[in-house]
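Following: one structure in structure tokens, then a few remarks.
Shown here: the complex without one of its protein chains, the others still in place.
Per-chain residue numbering starts at 1, and chain names A, B and C are given in the order in which the chains are listed.
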Amino acid sequence: MSAAVMRVDAVRKRFGGLVAVNDVSFTLGAGEVLGVVGPNGAGKSTLFDLVSGVRRPDAGTVHVGERDISGLPAHRVARVGLARTFQKLRPLAGLSVTDNVMVGAYCQTRRKARARSIAAECVEAVGLTHKANEDADRLSTGQRKRLEVARALATGPRILLLDEITAGVDPSGVPLLIELIHKLARMDLSIVVIEHRMRVILDVSHRLLAMHLGTVIAEGDPATVMRDPTVIERYLGRSYVDS
Amino acid sequence: MIANSWSRHGPRVAALLVGAAALTILVTAPGMGGYLMTVVITAVLFAYLAQCWNIVGGYAGRFSFGHAAFFGVGAYTTGVLGQHGVNPWLGLLVGAAFAALLGAALAVVSFRFGVRGPYFALSTLALAETLRVVFTNWEFVGAARGVMVDFSPGSSLAAFQFDSRLPYLYLILGLAAAVTALVAALDRHRVGLYLRALREDETVAASLGVDCQRYATYASALSAALTAVGGAFYTQWLLFIEAPTVYGVEISVAMVIPVLLGGVGTVWGPLLGSLALAPIQEGARALFRDRPGADLVVYGIVIAVVIIYLPRGIMGLFTPRPKVDQPPVAPVTPPVPVGAAR
Amino acid sequence: MLYAQSIVSGLLIGGVYGLIAVGLSTVFGVMKIINFAHGTIMMVGMFVVYYAWRALGVTPYVSLLFVVPLLFLFGVAVQLVLVERVIDAPPDQQLILTMGLSLFLLGGAQLLWGADFRTVDVPYGNAAFDLAGVSVSVPRLVAFVAAGALAGGLFWLLRRTDLGRSIRAVAEQPDAAAAVGINLPWTRALTFGIATGCVGVAGTLLTPFYYVTPQVGEPFTLIAFVVVALGGLGNPAGAFVGGLLVGAIEGLGGALLPGSTKQLLIFIVFLLVLVVRPQGLFGRRVAL
Partner (left out) sequence: MSVRYRRRAVPLAIGLVTVLALAACGGEAGDSSDASPDEIEIGSIGPFTGPNAALGEQWRNGVTLAVEEINAAGGIKSLGGAKLKVLEGDHTGKPEVGASQTERVVQDGAVAVLGALESGVTLVSSQVTERQGVPYIVPLSSSTEVTSRGFKRLFRIIEGSDAGARTAASQLKELTAEHGLSAQRIAVIHEDSTFGTSIGTNTEKALKEQGLNVVTRMPYNAESADLTPEVSKLKAMNPDILVMSSYYNDAALILRAMQQLDFNVNAIFGVRVGPFTDPKFHQQMGAVSDYVFNSDVGMDEVSERGKAISATYQKRFDRPLAVLALYPYVSVYVLADALERAGSTDKEKLTEALRATSITDMPLAAGAIKFDDAGNNTGGLSVLSQAVGGKLSVVFPAEYAVAEPTLPVPAWKQR
């Protein structure tokens, strides 16, 4: 594995009395797909928020390459080359699919024509070309998930954070999304994936990070983590059945 | 889909309609009687103001309910400086600068403290009301007496005063055309897209690299400055201003209604809205001259009917949305206190 | 003594502000609509009180018996006939619909009844008593107490009754509420009716010491906006406390500030609250 493209060191976030993320550290290698698992409330999405600048960590640092991005506002983080999707679907409702994606594309260029062609590529990459001129709020859940990816992709990231992109999607649509993640991994992106569906996480991840109550309880290759007694007890337990 | 072609052409039809109306005004203006001309000047002024509001209220999604604050700053700066011998055009520029500062400050403060949606609307209302109270009591700006601009006979563009109404009409038409061109350019430009993006969802926009605070501030300052220009025009046109009028809620409301009726965040909506409203308002007033109040009844009904049948405003007629095959999932936008994240 | 008097007077009128704001806030909490016609609807109620007194000699407090049901029904009708049709439209479109309604009522009132000033002249209109050197106006005290009682009753209704639970469910999770069989339009209509009923009470309590004209409601709408935002939109308890607060601030401002700048104090407090607590003093967390 080559040098880390992202290094997260002991980040912490507290909401009132609750420590949502407690001294979480990990690294992300180039071209790696890192899976993050954990029950609801484990702090996974908050971790994404801290890394992507949506929220500011109380402590700890995040480095992208050699650059310390901790505490940078989200729009600066995006321009450093770190893009994300959101767990709760947030299409820019009044805008068409293309316009949604173009917002991200302007990270790479200020020229409209160029942004448009980047957007077209990204829309194509997620297979939404036939919906390109539709308003974003007209898409189905699966299509919205793909729009999220296209939008993030258009910013020209080196690192992509995908937050439960299969949640709420019809099971028949899941293989399509798995395929998409593989495709993204082949595009030389380093990816962090939050997932609940074991089928997906085992299929796509190179390495796994298990969280519980804001802390990392296990880390390593997927098979090992899945066998970790703590993980099984805390999280998988009775429900180690593919959802 | 056929509907798509219509929706593509829709804005053009709207533009054509507005253009035809503007041309009609332009051509018939010299023959207009004083009454019609005054009505048209008022209507075009408020169409202009609606378009100014549209930049921040429509595109940037900051529903301001106190744009009278900027209007009043423009009107008062021009008027008060004029009393001290400053040329009104200079007064207009200074007023626009003051308003831009105020608009920028409003945007920065509201961004910093996460004041959004109805809270933002109400805080702008409070801002305008604050200025109204201050200006009513502030001796330097004439307090409750208001500001009277001396009328100096002799038309002159340099003095921003004209003997006849016609130059005022051309001037305000020019301003309205200019701001519409600006909004049309914005609509196609990256910044316009950024504004629409941050209107829909600031967190998402930021995660896509949009510096929301910066662009919201630009929009607010620009809108405020242009609104102040409208205020300066008002001063020079009527030659008298007083705080309850120029900082009044009624001015703010009059800027908002045409936009909402015409179509929020569209280039032609505010103009279509004004184009539809002015004749209705004036017509109802003329029709029910002997029954004061009846015109308000009619006006109220028209507003309600338009909103009920055209929930996206008149522009909705021109850009219809085809029926969806599946009901879209209700967009979930949890109330994220953006300011808290900083 | 001056300050005590000002605060007491302010609190008394603040109770009425609070009552008006409670309705506004409830409607916002459930429908996310800022009802611009709120004060104008109060005006309609005040005219009913006036004519009941004028034509039938009914004293204002008695006319509560029919003004409240009447305005309740009116509110239900407004919701069912008008607002329900735009319930899925953006909030600004809903706002302008209520503006249209406000203009309609204003114009209609003038058309029907004329614009002249009217008073309901009742013996207790000027009654007052002395409380440790502070003079307390009887009709205002009645208004204050009734406003407090009604606000309390409303919280009880929202917290402890099935209807209240439905209303809160609709406010928080409309989809889920519909899924468990709550009739959304009907619940919303009842909510709107309750809000207009509240404002009917406020209007009735105002009439013994206030003028009745078609324009009487508008300044109250603006005050109620500020009150509601101060207390936290969609939080009726906050709205009532906000009303008291605005009343007290206004009273103090009247006594302290020079010129006619007393409202300045309200706006300054309001802007400060927005800066410190953007979601209002009592926030949305305890909404409804």
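By definition in this document, a residue touches a chain if its C-beta (ideal position, glycine included) is under 8 Å from a C-beta of that chain, and two chains touch if they have at least 3 such contacts.
As the structure is a prediction and not an experimental result, all values here were calculated from the model.
Among the chains on display, the ones the left-out chain touches in the entire complex are B, C. Contact with the undisplayed chain is limited, among C:Thr40, C:Thr98 or C:Ser137, to C:Ser137. Which of C:Leu64, C:Ile223, C:Leu244 or C:Leu281 touches the hidden chain is settled by the complete complex: it is C:Ile223. Although one chain is not displayed, chain C still touches it through residues 1-2, 5-6, 9-10, 12-13, 16-17, 107, 110, 114-119, 121, 125-126, 128, 135, 137, 140, 209-211, 213-215, 218-220, 223, 247, 250-255, 259-260, 262-263. Residues 2-3, 5-6, 10, 13, 17, 20-21, 24-25, 28, 31-39, 42, 45, 133, 136-137, 143-146, 148, 151, 163, 234, 237-240, 242, 244-245, 250, 272, 275-276, 279, 282-283, 285, 289-290, 292-293, 295-296, 314, 317-318, 320, 322-323 of chain B touch the missing chain (whole complex, contact as defined above).
Simple rule for what comes next: only the chains that are shown with their structure count from here on.
Under the contact definition stated at the top, no chain borders both chain A and chain B. Greatest centre-to-centre distance from chain A is found for C, with centres as Cα means. Contact counts per chain pair peak at B-C. Centroid to centroid, with C-alpha atoms defining each point, chain B and chain C lie 30 Å apart.
Distance between chain centres (mean CA atoms), chain A to chain C: 47 Å. On the side of chain B, the complex with chain C involves touching residues 63, 109, 113-119, 121-123, 125-127, 129-130, 133-134, 136-137, 249, 253, 256-257, 260-261, 264, 291-304, 307-308, 311-313, 330, 335, 337, 339. The touching residues of chain B, when paired with chain A in their complex, are 4, 188-190, 193-194, 196-197, 199-201, 203-212, 265, 321, 324, 326, 328-329, 331-334, 341-342. Residue ranges on chain A touching chain B, taken from their complex, read 49, 52-56, 73-79, 83-84, 86, 88-95, 99-100, 102-104, 106-107, 110, 112, 115, 133, 135, 137-141, 144, 151-152, 154-155.
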